[in-house]
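A protein chain is absent from this complex, but the other protein chains hold their places.
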Amino acid sequence: MTAPVGLPRTTPRFSSTFDTYSISEIQRAAATGIYDIRGGGAKRKVPHFDDLLFLGASISRYPLEGYREKCGTNVVLGSRFAKKPIEIKIPVTIAGMSFGALSGPAKEALGRGASAMGTTTTTGDGGMTPEEREHSQTLVYQVLPSRYGMNPDDLRKADAIEVVVGQGAKPGGGGMLLGQKITERVAGMRTLPPGIDQRSACRHPDWTGPDDLEIKIEELREITDWEKPIYVKVGASRPYYDTALSVKAGADVVVLDGMQGGTAATQEVFIENVGLPILSAIRPAVQALQDLGMHRKVQLIVSGGIRNGADVAKALALGADAVAIGTAALIALGDNDPRLEDEYRKLGTTAGAYDDWHEGRDPAGITTQDEALASRLDPVIAGRKLANYLAVLTLEAQTIARACGKSHVHNLEPEDLVALTVESAAMAQVPLAGTNWIPGKPQF
Amino acid sequence: MSTVDLANTPLRELNAALHKLNGQTNDTHWEVRNPLGKHAVAVGVDAPVTIEIDGHVGYYCGGMNKQARIVIDGNAGVGVGENMMSGEIHIKGDASQAAGATGRGGLLIIDGNASARCGISMKGIDILVKGSIGPMSAFMAQAGNLVVLGDAGEALGDSIYEARLFVRGKVKSLGADCIEKTPTAEERDMLAAILKRGGCESISPDEFRLYGSARKLYNFHIDNVSSY
Partner (left out) sequence: MCGIVGLFLKSRMLEPQLGAMLSQMLGVMTDRGPDSAGFAVYGAGDGSHIKLTLRSNLGNDIDTIADEISADIGGPLASSKRGSHIVLTTPKSIEQKVRDWLAANRADVRVVGAGSRMELYKEVGLPSDVAERFALKDMAGTHGIGHTRMATESAVTTDGAHPFSTGVDQCLVHNGSLSNHNGVRRNLQRDGLTFQTENDTEVAAAYLTWRLRQGMDLNTALEACLSDLDGFYTFVVGTESGFAVLRDPIACKPAVMAETDDYVAFGTEYRALVGLPGVEQARVFEPEPAKVYVWERH
């Protein structure tokens, strides 16, 4: 009500429901008639590894000294069926990201950094580029619903094959690349007219369901003479069943991507509202492997919001064999660098919040196809930065593992962890700190 | 001539032997007996050889074929010739779903009928079906030619990009953004060439109607919302 002059007024109050973001989004939708598209993974706060803590050495447990008392970090992937399993030196791999979503220099940088640290990179929804194969010592080749660029020569050049059922940002969604990033080269690789908005299938064209996936995996093995590990990648949704079915379909490795996992582009509502936080997906997946007697025989790689060596160690403690990083790798290369703040402002955003990767105007030259912008990224320097970051992730994980008395990071186990919240305790199936209570489990 | 009897020989041995072949091989004629509906027969071949399969095959026969000429004297299961790169696959019987899926080159000939999703996501392959094709064929077909002497089922060419669909018989219904087009002289010649390669030179290209993309879904437009 309008108060007479001089009387106090209430403070303006924002609505928690109709907050500034929601209001701006409704206004944008009303103006354009199309959903909001962006890159990256879920940004909202969900239970994550921050809610877990390690129980370091004490009187009953003894730590390892650094350096001489080794803490092993190597992982063998594909021991189940492949004639040539892969051995990575660190338990961190680079997740699938396409040339198209990323610039050529960015893909090269990822290859350089990963190779320097003895781990793998993964192709994405556009197929394999020669540069990528050249710069990645060990390369995983994705088989996606779109099959852009798919061919048997690249299948055979790869070191492993990853059948993509889905990804954490959009379980149930297909790839998306908008016209501004469909350059001549990208269009050529994807057999599309340049400049159009790529529509992508969300299901594979020639199989649906685990019974037919099994036959598809058999075909891929036959084409590659059973040499290469075959991964199955799923977005975290029904992790127990998805993992069990991947095993039954014949996978060597299961890749599980939580909702924090990034995408090059999809609808904002899809990213934020579909899929599970990775924390809630790992234990069911491991349980499925254990129930089938396949834990450590079919390897589990988890991704979605891995940021530091503590996240790596926690994922391994919960039963994963390795982790994959996507968003973090791009940040290591230079994505969302505060030094580019002026440019971000011009794009209507700010360093740390930039996620309009689909527009292809990335000032860091990473998620763009614009040659001028892409040339800003020096792949040698960026590769070095990635290698540094991977080294730090590994050292941090080792530090924590040693403090827990482990001579190999794979010896980390759920009993090394406690949780700070009831939700994270229930999701990770570890006790609330200071108690022996795991919500949902009978007391022991 | 090499003969392999899949009743006695593991499939792995057949495919491994085929993968050892290259352009210089003298072993250019293969006969495969008793496929008995096995999957992944003669996949990933990359050599200018002829492989005659005497019987019915399961899924993905001739998958990712390069250069080879594969003849199936029987029916083929799901995904025959999937992602074919070049060469020729000739099925004397019928083909099940997703025949020629994501194929990038070469010629797939089906003497009988193909079922649903024939040519799904095709990327340059030529497919000639002498019978009819099932529903949802040429879904998201990006490039190449699908030629059908018989009829086509529901939702032909849904979400099609630049592939060309020539149908001589009736089309039950067209998918989103797929319309009838008038063939250019060049397209007519393309069709004639495919008919000739498939042993159908007696059939006139003028008996076919051409279907292709209206290109309205190439960039998102609020007015096309009902298509999604």
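Chains: A and B, in written order; residue numbering restarts at 1 for each.
Just so it is clear, a residue touches a chain if its C-beta (ideal position, glycine included) is under 8 Å from a C-beta of that chain, and two chains touch if they have at least 3 such contacts.
It should be emphasised that the depicted structure is a prediction, and the values quoted were computed from it without experimental measurement.
The chain not shown here is touched by just one of A:D50, A:E131, A:E214 or A:E227, and that residue is A:E214. Among A:R80, A:R133, A:R185 or A:K248, only A:K248 touches the chain that is left out of the view. Among B:H56, B:R104 or B:R168, the one in contact with the hidden chain is B:H56. Only one of B:G63, B:G153, B:P183 or B:P205 touches the chain withheld from this view, namely B:G153.
Remark: the omitted chain is touched by one listed residue; of B:G37, B:G150 or B:G169 this is B:G37.
Residues 203, 208-212, 214-215, 238, 241, 245, 248 of chain A touch the missing chain (whole complex, contact as defined above).
Seen from chain B, the chain kept out of the figure touches residues 36-38, 56, 58-59, 75, 77-78, 94, 96-97, 113, 115-116, 134-136, 153-154.
The rule is simple: only the chains that are shown with their structure count from here on.
Note: centroid distance chain A to chain B, computed from Cα atoms, is 36 Å. Those residues of chain A that touch chain B in the complex are listed here as 32-34, 146-147, 150-153, 155-156, 179, 191-193, 196-197, 199, 201, 205-207, 212, 215-216, 218-219, 222-226. The touching residues of chain B, counted against chain A in their complex, run 11-12, 15-16, 19, 39-40, 43-44, 46, 58-60, 63-64, 66, 78-79, 82-83, 85, 97-98, 101-102, 104, 117, 120-121, 123-124, 139-140, 142-143, 159, 161-162, 217-220, 222, 225.
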